[in-house]
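Some chains have been omitted; the remaining ones sit where they do in the full complex.
For clarity, chains are labelled A and B in written order, and residue numbers in each chain start from 1.
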């Protein structure tokens, strides 16, 4: 544990010189006003240790990191039939690209790009009502993070809805191909709300721990999903978790990870730990610039790379 | 060791029902006449154990598996500057697609698709002569496999040259963008010869062992490449090793792997073992159909998935 605290402190110190690099997402005011110099890291190990540095208690918008958790819910619900509606191949293109969707007749490449995540959300909605599905996702996060205080940032959710024309375009496109069953507006409502969940690094690292432990929460011993599905979720994070920079992240960090436009990244070291970093400045591919550097440093110091 | 032999025997037995499935590559006669019912598996562990089943002594054309080894040579030669000429992102398209190459101005997506491998080969040629470079690659394979008897199948090399219009197209395209330095014909000559190397599963598993052992041959203790580069090579195999089915392979097998159109697949279990399977019938993406099934079964029985 001392060892881990030292490493985390080293990572933070090494990031000092880079803070403020990258470009904060500015498509909605609530994200645009975040100080780019923020930085936090939290580690939770399978044997119950934790270590953190920076503002690990500061909440941020988890955004696309939510896709990992809705994927887990959807796999639990549908099993392998989910893959009939969404692929599991890297897309080689941006998070919100619509090009491949046309070529592949409405089957999104994977569940971690926007189009795929919208399909996943649609499977959770499943003819029901947006409010109930939003609550289902929120409660799932609360349970995994062991923290009932987690909430949705209403301002973010509303801003997303008001400016989300590109996601509306994707959703309508999916619907045109018959790969969206629910009403476009209901599905988008859930999607914008799941992205607007506010969590801090401590909570996210805790919430991801089951992915490092074969699908079982190592602390409460609750089974979240099967080992089989856990491997698939981690594999999809490895090959698709950083959009068209997934290969680069795999090379540099060597861990399954998922980034969000709010500046967070969740990374899983199988059989060892769950890690969350946060730094709001993004690189050209929309992933946290300093966050990825921090994970690269952490993986190097811990030797946690799966490769 | 008994344990491993049992597993390998089980894998072989489980594959029995599937032999002959898939479509043997038929673009050249030397490949087309291979019996699709062939199957072999060989495992070499970092602590010196081996296990095999099926025709593990039968040589086949390694084809694109050679790309892993030329990548190793090129990284040793150029270091990180290699990445200025070739990316490390999954392509989301077929092994010989030229589309992305145009959009991305002659920088191939990764070194494991044809265009990227041709660039890698060009860095090895480096203004020299095809014959010398071919020998360099062949000797590298002989040394890694600890077997001086490995040769190039001249018939295959010549057939490739006579029918390789698509690769000639890629090479000329790269040259048009200034990303090929050597004469098109010389580079292609090396490329067609490296693909025509004949090896069996036993030799290939042995040759890949350094990738499971941080870059060092665990038996002869010779350093082949650095741990840092080893992780990158494995990462690239994980995200890009099976063309537009790389995500599926990562989900099902969970190991870095590289397939060849001759029906071979080399898979690496980091810190544990190197595995080679061979079965000539290919799936729609050009990867060994039964080979991937066998690796999925092996990973399941051994628990070697990195996820």
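Here, contacts are C-beta pairs under 8 Å (C-beta built on N, C-alpha and C of every residue); 3 or more make two chains touch, one makes a residue touch a chain.
Predicted, not measured: the structure shown is a model, and the values here were computed from it.
Q: Give the total number of copies in the whole complex, keeping in mind that only 2 of the identical chains are shown in place.
A: 4
The rule is simple: only the chains that are shown with their structure count from here on.
Q: Report the inter-centroid distance (CA atoms only) between subunit A and subunit B in whole Å.
A: So the centre of subunit A lies 32 Å away from the centre of subunit B.
Q: Enumerate the contact residues on subunit A facing subunit B in the complex.
A: Spelled out, the residues of subunit A in touch with subunit B are 87-93, 100, 109-110, 230-232, 234-236, 238-240, 244-248, 250-251, 254, 256, 270, 305-307.
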